[in-house]
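With one protein chain withheld, the remaining protein chains of the complex are depicted in position.
On to subunit A.
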Amino acid sequence: MLMHVIDMGHDVYKANDKVAEKNKKKLDKYQVFSVNVMGAIGSGKTTLIEEVIRQLKDKYKIAVIAGDVIAEMDSSRFRKLDVPTIPVNTGKECHLDAKLVEKALDEIDLNNTDLLLIENVGNLICPVDFKLGEHLRVVIVSVTEGDDIILKHPMIFKTSNLAVINKVDIAHAVDVDAEKMRDDILSLNPNVPVILTSKHDWESLETWISFIELGVKKSQNR
């Protein structure tokens, strides 16, 4: 019997990052602005994406990738808004990864897409480690999750380019201070833009939507 030590140096996450880079290059080639929307179950990801679609679909060509353990439910909500939607069932998995997005991109007419909205699986942990090739990483958190939720999940807030605190209209009812949530986010990531939203407050939705629109415009001018 002979014993050998074999050096491997295979980084599991880097393997995903490489595919993500490939996805991003592809999206850049077609000047598609892509958004990875992350957040817990019930934080309002689907609703806030629907608002973006409603307001921007006459100006830009939008496509959606809807990731979920069973993706059909959310997909049908997006299809009702007449945008091409690819459901991605993750089965037992708690996040989308770059390979799943790579496959979904094959089903999207990128020549006819300006904005790609990717709804990730609902949780604040697993999506963090898996880049998809997105241009903007958004984390949506709702006041109903409690105002200690942010410090319990630091990495998602540290690695996002935009944070949205949603359902602020019911903060009082659930005994939560939305401003504390904003402060916690900024303590983890001092430069991240933070938006407070409620689906009943049009002005707040407008801020969210214009942030996305700004990204689309920048992509088109590249």
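The working rule: a residue touches a chain if its C-beta (ideal position, glycine included) is under 8 Å from a C-beta of that chain, and two chains touch if they have at least 3 such contacts; residues count from 1.
Keep this in mind: contacts and distances are computed from a predicted model.
Trainee: When you check the chain that is not on display against UniProt, which of "Hydrogenase maturation factor HypA", "Halocyanin domain-containing protein", "Cytochrome c oxidase subunit II" or "Carbohydrate ABC transporter permease" does it turn out to be?
Mentor: From the choices "Hydrogenase maturation factor HypA", "Halocyanin domain-containing protein", "Cytochrome c oxidase subunit II" or "Carbohydrate ABC transporter permease", the unshown chain carries the UniProt name "Hydrogenase maturation factor HypA".
Trainee: Sort through A:V19, A:V101 or A:V128 and give me the one touching the missing partner chain.
Mentor: A:V128
Trainee: Based on the whole complex, identify which of A:L151, A:V174 or A:L214 touches the chain you can't see.
Mentor: The missing chain is touched by A:L151.
Trainee: For subunit A, which residues touch the unseen chain?
Mentor: On the side of subunit A, residues 1-15, 92-95, 125-126, 128-129, 151-152, 154-155, 158, 187-188, 190 touch the unshown chain.
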